[in-house]
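All protein chains but one are shown at their positions in the complex.
Entry: chain A
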Amino acid sequence: MSLKKLVNEIKFRTGTAKCTEYLELVQRVLDGQASRSQEVYLKRHQKMCLKCLERFNIDQEIKKLIQLKLASREVPEGLAEAIKTKIAKSA
């Protein structure tokens, strides 16, 4: 690893890299698809950067809202039966 790369890597891990460097982690953490260490790097950055912390909280709130407020519809009556009948006929 080159020295520059190494320095960037250390910055990233200690949370002191530029905000844009953490965008991908924000998404991964939000969606529960980050590794343990990735979560730690982001947390370190958010401890020092309120802007990123706030953005993350907003994204998280919107995600929760989508899950809570978008009603799940019941399957229309008879649909499952209609499908099974159609398949029985075709088989």
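To be clear about the criterion, a contact is a pair of C-beta atoms (placed from the backbone, for glycine too) under 8 Å apart; a residue touches a chain by one contact, two chains touch by 3 or more; residues count from 1.
Here is the rule we go by: contacts and distances are computed from a predicted model.
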* To do: Pick, from "4Fe-4S ferredoxin-type domain-containing protein", "Sigma-70 family RNA polymerase sigma factor", "Chitooligosaccharide deacetylase" or "L-aspartate oxidase", the protein name that UniProt gives for the chain of this complex that is not shown.
  => "Sigma-70 family RNA polymerase sigma factor"
* Considering the entire assembly, which residues of chain A contact the chain that has been omitted? -> 20, 23-24, 27, 31, 33, 54-55, 57-59, 61-63, 65-67, 69-76, 79-80, 82-83, 86-87, 90-91
